[in-house]
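Only one protein chain is missing from this complex, and each of the others stays in its spot.
Letters are used for the chains, namely A, B and C, taken in the order the chains are written, and counting of residues starts over at 1 for each.
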Amino acid sequence: MSEYIGIVIFFVLTGTVTGAFIVLASVLGPKKPSAVKSEAFECGEVPFSLPIGHVSVKFYLTAILFILFDVELVFLYPWAVVYRGLGPSGLVEMVIFLGILMAGFFYAWDNGALEWH
Amino acid sequence: MDLAQTPESPPREPETREMLLNVGPAHPAMHGIIRIVTKLDGEQVVDTEVEIGYLHRGFEKMAETVDYNGVIPYTDRLNYVSPLINNMGYCMAVEKLLGISVPERCHYIRVIASEISRITDHLTCVGASAMELGAFSVFLYMIKAREYLWELVEMVTGARLTVSYCRVGGVKADLPGGFDERCRKALQETRKVLAESDALLTHNRIFVDRMSGTGKISSEDAISYGITGPFLRATGVDYDVRKDCPYAVYDRLQFDVPVGTRGDNYDRYLVRMEEMEQSIRIVEQALRDIPPGPFLAHETGRPIPAAEMVDEGKIGNITAIVGARAVTDPTLEGAAKSQHPNIEAGEKRVFLPAKEDTYGNIEGLMQQFKLVMYGHGIRPPKGEVYFPVEGANGELGFYIVSDGTSSPYRVRVRPPCFAIMSALPKLLIGDMMADVTPTFGSVNMIGGELDR
Amino acid sequence: MNDAFLIQAVKDRFTDGVKTSHSYRGDATVLLGREFLLEVARTLKEDPIFQMNFLMDLTAVDFSTFGTKRSPAFFVNSGVAVSPSPEIPDQDPWPGPPGPARFVVVYHFFSLPLKHRLRLEVPVEEADAEVDSLSSLWAGADWLEREVWDMFGIRFRGHQNLKRILMYEGFVGHPLRKDYPVNKRQPLIGPVN
Partner (left out) sequence: MPGTMAPWSGIEMSGEAGFLTSRLDEAIGWARKFSIFQYPFVTACCGMEYMATACSHYDVDRFGAGLPRFSPRQADVLFVVGTISHKIAPVLKRIYEQMAEPKWVVSFGVCTCTGGFYDNYATVMGIDTIIPVDIYIPGCPPRPEYVLDGLLKLQAKIQTQAASGERPAPESRPEFER
């Protein structure tokens, strides 16, 4: 239990500091809500239309690719921590793991998923 | 519901609506108040409509209410980043209307002032568009360089930005003492800053990727839109008013005109950086060839302070002031009679006399009265004239119609960045939303000159 | 090609179209009838003699109060009339404002290959202030014509979207006309001060 004390203190500290800022800001800051103030800021003009409804599929594609490869990187961190203990077999497994994912990346790249047009 | 059995209607095309977006007057990433209504398909700009006029201050209407020298403060708020070029353009147009020409040294002073002003314009333009692409440090360096040049301009004209230094028929005052070596030192510093910025930007992966290939325009389109200046030269056409219709002493100075090839943002950036180098070269040549400054004319009569002479004259004590020569406070503007032969066109009905004459003798006083009183002033003959000058964004033309009275009848400014802005839809369509910022940065739109 | 040849070349082509011409202070100027404008502009652009590939500037001048404005040279309180200093004499005087028409639309052309400039002046009556649009020949004319419409109220036939460019939509009147007072304000918001 004792080795987790560091993380607990860290979370407690961040929680109190951010909480303090939010509370102080909402308590001390004067509030004068108005109709215009709640509208979207579009360079000082009345916005034509709020972007509800369908959004171009290209955004979705890019977002999914990002999540995919971001999660892949997350697996590297724990591996890097215990890397010494795993010996050569750990390295081979990780290379295979990365190889499979890189194949997917090259397939996407080759298909032009990263290009915008 | 059985998923395998799809409804008979064909699979619906994923219907995406274009989004109308205001890249509006107060846009976080653009220095300049115009409103671009863009129709976006995702990130792609499909169609744009540009709306200007947010800084229309009625220059041409105000120019009709003041006299000829009164228009000069309005002209240096046209392209307020290079004010001296507007001053010179307007004054040369009126001088062409009057048919007078200024002495040699005054031409050199005007060339030096215009080129220093052109460097400050390019510094501000490249610095601000680099800042909008994230290169904040280049902006700080370039504004630091601009401060050196503004100190120089302040030393000559007295103001940093709204200088009103030129007069019809000459300039307000001669170059101050010690201007040469301070000017060389300032240009040396500017060269250092240009080298630094060049190292920071020219081969910077991000900067090159965002600038090259965006905002392209072909030279035929550019000519058809009437675009001139660095914008046109970046497309490969080497039209420069200083070379093709030389004025002042530009034909005696050696400088070359940088020309790009592809006509995109990166070429415009390179053309502007090279033009700054050429302007420094011009200023150094002009400093070398400028004719000598004020000479001490041989003055007769014992000097007495002008105020004392006036008082004596008022009480009729003529014997005290006969054969005397009025001397005025040297800090009085227009004093130093020795400067005048160099900076004025010698036409009595156009240029104010030296203060020693104004307070010293009746001819000077009458000349001052005839020029300063309301309704008198400079009265050029009836006529119309067009005089083009190479502004920082292109050909800056002044078309003046005079009806013989002391205030101009019509002053029309041909704004160089007006033509570039009319081509903006052609530059933006097809690019991505993120390319609007570098394209608009390299257009170098100046509100005062665009909307007048 | 200097001004005299330029004017002569234009005259040969359009003998009836050209009313008068002069080269005051070296600016070659041709006064043209309204109906010949599009034709002359097209030849100026395409004809190898002129090759005017730049439409540099397009503006208008309101000559309604030309020469009538008496500059006040007397002093109101003392009533002493001091005649203003005489005009600076002029060797080759200007042949006067173009025609009795109130407006004149002024075009400035420039040829890059041949390095010469020409100014076309087209007088336009106030009753039907309308001229052919050159936006089909030069793309730059589009915005320049919108500004002349905004400031002077001269319409351009054949222009795609002729609407105000400098002033806002709700503005009534054309500010650069001589009869529009300088500080007659029509604010969108805020008091009329």
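Structure notes:
One rule holds for everything that comes next: a contact is a pair of C-beta atoms (placed from the backbone, for glycine too) under 8 Å apart; a residue touches a chain by one contact, two chains touch by 3 or more.
Computed from a prediction, not measured in an experiment: that's the story for all the values here.
Among the displayed chains, contact with the absent chain in the complete complex occurs for A, B, C.
Contact with the chain that does not appear here is found for just one residue of B:20, B:37, B:143 or B:257, B:143. Interface residues of chain C with the unshown chain, by the touch rule above, are 167-168, 175, 180-191, 193. Hidden from this view is one chain, which touches chain A at 28-32, 34, 36-37, 39, 41, 43-46.
Mapped onto chain B, contacts with the missing chain fall at residues 24-29, 31, 33, 53-58, 61-62, 73-74, 77, 80-81, 124, 128, 139-140, 143-144, 146-147, 150, 160-162, 447-448, 451.
To be clear about the criterion, only the chains that are shown with their structure count from here on.
Farthest chain from chain A (centres taken as the mean of C-alpha atoms): C. If you average the CA atoms of chain A and of chain B, the two centres end up 48 Å from each other. Spacing of chain B relative to chain C, judged by their CA centroids, is 24 angstrom.
Chain geometry summary: the mean Cα position of chain A and that of chain C are 61 Å apart. Multi-chain contact residues, meaning those touching two or more other chains, do not occur anywhere in chain B. For chain A, the set of residues touching two or more other chains is empty.
Contact residues of chain C toward chain B in the complex are 24-25, 27, 29, 53-57, 59, 61-62, 66-67, 69, 71-73, 82, 84-91, 93-94, 96, 106, 108, 112, 115, 117, 119, 138-140, 142-144, 151, 164-168, 175-176, 182.
Contacts from chain A toward chain B in the complex involve residues 42-45, 47-49, 51, 53-59, 116-117.
Within the complex formed with chain C, the residues of chain B that make contact are 52-53, 56, 58, 60-62, 65, 96-99, 221, 223-228, 237, 239, 244-245, 347, 349-350, 370, 373-376, 379-386, 388, 395, 397, 399, 401, 403-407, 409-410, 412, 414, 418-419, 421-423, 451-452.
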